[in-house]
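Heads up, one of the protein chains got dropped from this complex, but the rest are sitting where they should.
Labels run A, B and C following the written order; every chain starts at residue 1.
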Amino acid sequence: MIVCVAVVGHQNNPLYIQSFTEADDALKLHHIVHCSLDVVDERVNNPKKSGPLLNETFLGLLYPIENFKVYGYLTNTKVKFILVTTDLDVKDADVRNFFRRFHAAYVDAVSNPFHVPGKKITSRTFAERVSTIVKSFGLTSAV
Amino acid sequence: MMDPATTPLGQMLLEEITPVVMVLSTPSVEDSSLKNGLSFLHLLTPFCSFNNIDVPVRTASDQPYRLHKFKLRLFYASDVRRPDLKVAKERLKQVITEAGEKVFSELASDVPHIDHEHASSEYRNTPSWFQFLNKELVRVASFSDHEAFDHPVACILAVSSNDEGPINRFVDLYNSNKLPSLLNGGAMDPNILKHYLLVHDNQDGPAERASKIFTEMRSTFGTSDCSLLCINSSVDAPIKHQVNPWASHMSDASLSQGLGCFLNTDDINEIKNLMQNLSSKYIIPNMEQKIRELNQQVSATRKGFRNQIKNLWWRKGKEDGADSPNGPMYNYSSIESQIRVLGDYAFMLRDYELALSNYRLISTDYKIDKAWKRYAGVQEMMGLTYFMLDQSRKEAEYCMENAFSTYVKLGSLGQQNATRCGLWWIEMLKARDQYKEAATVYFRICGEDILHSAVMLEQASYCYMLCKPSMLRKYGFHLVLSGEQYKKCNQIKHAIRTYRNALSVLKGSTWSYINDHVHFHIGQWYASLGMYDVAVKHMMEILACSHQSKATQELFLSDFLQTVKKTGRTFEVTKLQLPVINISSIKVIFEDYRTFGSPSAANIREALWNSLEEEMLPSFSTAKSNWLELQSKLIPKKNSQSNVCIAGEAVKVNIEFKNPLQIPIPISGVALICRHSGSTDEARSDENQSNMEKNNEIDHFREMSSDNTSFSVSEVDFSLGGGETTMVQLSVTPSVEGTLSILGVRWKLSGTIIGFHNFESSHPKKNIVKGRRKSNYSPNNMFKFMVIKSIPKLQGSVRHLPGKAYAGDLRQLVLELRNPSDFPVKNLKMKISHPRFLTIGNPEHIKSEFPACLTKKIDSVNNDAQANPGIMSDTVFMFPEDTSIQGENPFLWPLWFRAAFPGDISLCMSIYYEIGDISSVIRYRTLRLHYNVQILPSLDVSFQISPSRMRMQEFLVRLDVVNKTSSESFQVYQLSSVGKHWEISLLQPPDTIFPLQSLMAGQAISCFFTLKNSRLLTSEANEPAMHVRSDLSLVPQSSDNLVFNINNAPLINFHHFESIAKSYTDQGDLNTVDFVLISRSLKSDNNSGLSDPPCVMSHHACHLSTASTGPISWLVDGPRTLQHDFSASFCEINLKMHLYNSSHATAIVRIDTLDSAGSGGVVQSPTSDIQAGWHDVTPTTPTSEPKVTSNAFETQLKKALSLDSVSPYIWSGSSSTNLHLEPMSSVETPLQICVFSPGTYDLSSYVLNWKLSSKGHGGGDETKQQSGKCQGYKYYITVLQSS
Amino acid sequence: MVREVAESCVDSLLTEMVASYCNRFYANKPELAARRIEAIGYQVGHQLSERYTMERPRFSDHLEAIKFICKDFWTELFKKQIDNLKTNHRGTFVLQDNKFPWLERISIDPSTDKVNSAEDDSFTTAENKAASTISMHLYYPCGIIRGALSNLGITCAVTADISNLPACSFVVRVKA
C-alpha cells in the first residue's frame, strides 16, 4: 500500500506531502522523501546510471529504505513526485499509471489562478483526487 | 590511482598486519625499566618500526627484493589472546565521552554553514577519535586462531643481570604451561624462534657480573640467540629528551615527560641496534626460511593435477567431520594451517602474489569443509591482497563483501571480525572515492551496540557528504539518526553536535517538519544541559508551527515556556513568532488639525474629507490671510514631512495579531514602544537612535519602554483562541511637546516571555490614514510625530439620527458640540456631504416641537426660503459669530434629516473651528463626524400629466403611489405643488380614493387631479385668483387638518436639493410643475424592525413637464351637437381654435386641415410608442429619476376610439393657416367645416406645425425641441337632422 | 472529454483585457499596462507549459524546449505551428508566424476603438490607437512564451516584431 506521496518543487522545496498511514510517522516519511531527492539528483545529473530511461519523466525505483520502496517522477518543469510504498512486488506499470494520473491532478491544481507557483498546494480538490488515486493504486492496471 | 601502500588502508595494514613478537620478562627487568616510567615492552616498542631497514629478501621463487618499511608488534605473553570485550567497550566509551566534551566546547555558537571544501577538509582530518575508535575495533578482533598473522613469529626472553640463577630463569620463563593458549592449544607451532636477552641496569653497579652471565648464556643457548642490553646508564640527574620517542606510544600524553629519564643516548642506540639486529638478522630471515619450507611442502602435496584430485577425494572422504560453526579443528601441522601461515607470512613480507595464490588455494578447501570463519578470514585477506596488488577491484570488493557477509552469518562469533572486515572494506572503498558505498557499509556494521552504531552512522553521514555529487540530504538524515543513537546512550553533547550539523543542511529550506524536529530536540538537549539561553533560541525557531498537529504544538509551546521559566529571568526577544503580527494591517490614526468624532470617521478615505473641507480650510482658500504663512513658518522644514500630534491627545495604532496555532495563547501587556525626545531637532536624535538599534535593539527597547514620563501608553491584555485573529488598538499619549516616534510594539506571551516587534525594520504598506494622499510617505515618517502643545478639541455628535429609515422620512436632529478644554474656539463652519439627506436648521426650530413646526401658520408669510439663502446653496454653513462653545454644557444646533432615496449611505460632516490663542502651530481644526444610515424603499410615487381638453392650461394629473414596504402602512396625507402658480384640485373626494385612509404594504393606488396654471388664469379675468390652493389634503376633513408648509424650511430646502440632484438647470420654465407628497406612517402595531416609524415623509417630484406636445397648446371650441336640416342645404359649422404659446419665444404655427379622414394617424408625437401602463422601478441611484410618461392618455384615447367609422366632411376655408404667437400669449383663429349628412364627426384630422423663432430663447438645452408637429385631438361633433 | 469554447470568446476576452488595461486602469501609463498584460500572459504560459508537457520526456537542451514551443505548444493554441525558427546558437531564437491568428483577428476588430473611446479619457486618434492596441495585444503572447519557457527552466526575454504584417516574429533571448 502507498504510505506517502509528495510533490517537491524545482528548488527541492516540499509543495505537498501526504502520508496515508494511521501511524504517526510523518517525520520519518518527510526524511525519506527528503533523502530521495539526493537520489533524484544523482539520477538526473549522471544519466549513465539511469541508462535506457534517459530523460524519461518516470525515474523508477529510487531506493529501498527499511521496508519502504521509494519511486520517483520528474516532470519537464523540474517538479518531483515521490511515491513511498510498502508493497513488496510493485508492478512498474502500476507505478507509471499512478504517476500519470497524479501528474494530471497536479497540473489541474496549479492551473488554479490563485495558486502561486512554488508555494504549497493547499487545494482541497487536489487532496481528494490524490487520495482516490492512491486508493485505486494497483487495483486498476488499466492504463 | 596512488600506491596502495600510501593509502590510509595501506598504512593501516602495514601497521596491523605485521609479525608479532612475544615478550617474556622477569620482574626485576620490569623494575629497572619502570624506573623510566615504562614497562619493558614499552621500552622497546618505539624501536620496533623501521622506515628503512633495507633487508634483502627472496621470494619463494627466488626473486630477490628488498624490504624497506618493517614493523614488529610486541606483546607480553599474557596479552597474546583475544582481548576482553568489556574492557575494550569501556575504553571506547570513555574515549568518545572525552571527545564529546572536547569537541562540544569548541562548538561555534552559530550553526555551521556547510560548504564542500570545508566539509571535506573537516573529514580529511577526521576527529582523531574516529581513527582511534576504528583501530580499537580492529584490535578487538585480534589473536583469533583462525588466522595466522597474529601468531607470534618470535619470542624475547628478558632476564635481569641481578636475578640469581639467570640461566634457569631463562629456562623456566619459557615453560609451556605458562604459555598462551594459542601456542599450547595447538593452533600454532609452539617452538618458535627464541631470543635470550640479558638486561643490565647500570645503576646496580658495573657490568662485570652481567658479562660473566652473558658468556655463560652464550655457551648454553648458543651465541647467535643471545644478546646483552645495558640500560639506565645516566647515573646522574635525569635527562630530558627533546624528542621523546615514547610519548607517541602512550595512551595519555599527560605523563610523557619523565619517560626514559635514565636512558642516555648510548642506551637508546643499544636498544635500536638490538631490535634492528633482531628483525634483520633473525626474524626476517627466519620467516623467509619458513616461507620456503612451507612452500615446498604445499607444492609437494597440493600443486599439480594429481594432488588436486587426491585432495578432493580426501576432502570428500572426511565429509562427516564435526560441523562446528568454525569448521573442523585444524592442527598447526595440518596442511590447511600451513597454507594459511604461508599466506600470512608472505603477506607480511609483501610477497603478495604468493600470499594470494595460497589464500586462493586454501579458501576453496575451507569452503568445502564449511569452515566458515576461516573461509571468511581467508576471503578477507584475499580482498586486502588484491588491494595491495592494486588489481581487479571487482575481485577485491567481491572478497570483502563475501567475507563480511560470511562473518555476519556467523552471528556473535564473527561479530568483531565482521566489524574489522567492514572497516577495512570501507577504507578500501574510500581509497577509491566510492564514498556512497562506504556509507552503506558503515550502515551495515553498526551492530546492536548503540554507541557503536551512533559513531558508525556519523561516519556514514560524512561519507555522504564527500561523495560526488555530495548527498547533503542523506548526510543530514544520517546525522539525525546518529544523533538519536547518541542521545539513547546519553552522549547528549554528541547528539547536539550532530543535530546542529544537520541543521546546516536544512537551513533555509522549507522542510518544516524535519526542521522543527531538529530544532526542538537541540533545544531540549541544551536545556537538559542547563544551557537555557541557547535552548530558548532554538525553540523559538519553531513556535509558529501551524503545520504541526495540535498535540505537537502544545508540546512545543509548553516545553518552550518551561525552558524560559528555567532561565529564571524574563526573556526579551525580538521577532518572537507568537503571535504573528500582520504588518500590512498596521494603521496609524492620529489627529492633527483633523479630529474624528468616531472611529468610523477615521476610516473614511482622506480624499473624501478633503473634497468636503476644501472650501472651509483656509489653506485651500485663495484669499491668503496673514496668519496662513505664519503657520507654514512655524513648522520647521524637516518636520513638514513628519506628522503633527497634540500633547494630551492619543495617537492610536491598529495592529492585527494572529495566532497561527490551534491552541489558545494568552497575550498580556501589549503596548507600544515609543521614544520621546524633548528637542524638535530631528536629525541628530535620528542618528543616535539608529545606531542604538544597530548595536542592541533589546536593551534599547527596554530602556524605551521603561521611560514613560513624557508620554503614556495603553496596555492591552487578550487571549487568542486557536487560529484566531484580532485587531487591537493601542495608543500612546504624549504629555509634553517634542518629537514622538513609535518604534514598535511589545507584548508578553503567557506571562513568561516578552516579544518585541520593530516597526521601522519591517516596512509596512502605507495605509496610514493620510497615507493615500501623500504617497511619498516613508514608513519612518509614518511613525514619527511632532508633538505640539495642547489645543482645544471639539467633541461632537448628532442626536437621534436613525440607523434605519424609510425613504422620504423627515426628521429633526440635533447637532451637539462640546469643548472640554478651557480655551475658546471661534469661526465655526460646517459642511455636509449629502445635503439631500441632511440640512442645517434654524435655532428656533429646536424650541418648536416636531412636526408641528412644519405646518403653515396663518400669519407666516412663506418666504423663509429666501430668509436663509446660505442654506439654499450647498456651500459652507457659517455658525453665527457669537457662538461660543466652552465648559461642560453642550452647544446645540438643529439639523434636518430626510431620507432622500433608498440604499446605504454614509453621511459625512465636517466642522471647522479656529483656536483662540495665536501662539499655537495649529490655528484651526476640523471635527469630522460620520454616520451610516440604511434607507429602505417606502412609497414609490409617479405622476403623469396630460392636457385637459376642456380648458386651456388645464391639465389632468394622475398620481400613482405604490407602497414598497413589506409591513409598514402609510397614510398619504397631502399633495402640494411647489411655487405659487399651480393650483391643484381633487377630482374625487379623498375618502373615495383611500377608503381605509391608508396604504397597506404592497398596495398601490392611483388618483387624479386637475392642475391649473394660475398665472394664466389671472391673466384671464374670469376668476378672481386671490389665494391659490397649491396644497391639497388627501385625508378626509374630519381628521386634524394641519397643512404642511412645503414652501418653508426645511421642506423647501430639501426640495431644492432634490431638484438640483435631477440636474435641471432652468428654473424659470413655466411649463414644469413640482409636486411634494407628504405622507405619514400610521402607528402600525406590527413594527418592522425600525426603532421609531417615520411620522412625516415627503416625496418630491420635480420638473414634470406639462408641455407634452411642445410649447404650443390649443383648444378647439365650438358646439358639440346641433340640428340642421340637410334637405335644405349642407351644414356649415363655425369653430374657434385657441392657441397658447407657453414658450419664451415667438412661435409660428401653421394649421393644416386634411380632408381625407383615412389619413388619420400618420403623424406621431415623439414619444408615442412608449408602452403605457408600466412605470419606473424605484431608482437606486440619485441620478436616475422618475420620468413621467406624458400624454399616455391621449394615445389611449386614440386607440379606444379609432374603431368607429368616420363619415367624410370638409374643411372649408384655406387648407392651411399661418399664425404668429407672441411668447406667453394666446390667439384664437376661426375654423369652419361643412357637413353633408347627419352623424358624428371626429374633427381630429388636422395638424399643427409649429416652429419657434430661436432668437430670444436661450437655446442652451437640447431637451426642448425647436419645431414640431401636432396631430389634432379628437373633437366630436354630432349633427342631427332637424325635423 | 476536452471542453471547447468559441474562438470569439478568447478573442473578445483578450481585446477587452487589453482595452481595460490600456484605457481604463493605466490609460496614461502604457508601460505599466504592458507589464500587467505581459504578466497575465506569463501566468497562462506557465500553467500551459505544465499541462502540455505532460506525458513527454524531459528536454535535454534549450533548443528542444523551443522546438516544443514552436510545434506542439503553438498547435495547441492556434491549430498551426510556428512557420520558421531561426537561432544564432548564442541564445537568441526567432520564432516567426507568417499569419499570427490573434493579430489578424484583433486588428480587424472595428468595435474595439468605438467601445474604447466610449469610456476612454486619453484622446488619441483612432489609427495610432489601433497601432498601439496591436502592440499591446502582442505583450500577451510574449508573456505566454516567456512563462512557458521559464517554467521549463529557461529564463529569457521575449519581444515581438511586426515589421511585416501579418507576419509576426517573436524574439526569444535566453539569459545566459
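Keep this in mind: a contact is a pair of C-beta atoms (placed from the backbone, for glycine too) under 8 Å apart; a residue touches a chain by one contact, two chains touch by 3 or more.
Definition applied: contacts and distances are computed from a predicted model.
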item: Per UniProt record, name of the chain withheld from view ["Ribosomal RNA-processing protein 42", "Trafficking protein particle complex subunit", "Putative exosome complex component RRP41" or "Phosphatidylinositol N-acetylglucosaminyltransferase subunit A"]; value: "Trafficking protein particle complex subunit"
item: Given C:44, C:156 or C:172, the one touching the chain that is not displayed; value: C:44
item: Residue numbers in chain C that touch the chain omitted from display; value: 2-10, 12-17, 19-20, 24-25, 36, 39-41, 43-44, 47-48, 51, 76-77, 79, 109, 111-112, 115, 119
item: Missing-chain contacts mapped onto chain A; value: 108-109, 111-114, 123-125
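We adopt the following convention: only the chains that are shown with their structure count from here on.
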item: Inter-chain centre distance, chain A versus chain B - centres from mean C-alpha coordinates, in Å; value: 27
item: Residues of chain B touching chain A in the complex; value: 464, 469, 471-474, 476-477, 480, 509-511, 513-514, 517, 549
item: Chain C partner contacts - residues on chain A that touch it in the complex; value: 10, 54-57, 74-78, 100, 103-104, 106-107, 110-111, 113, 117
item: In the complex with chain A, residue positions of chain C that touch it; value: 43, 46-47, 49-51, 53-60, 151-153
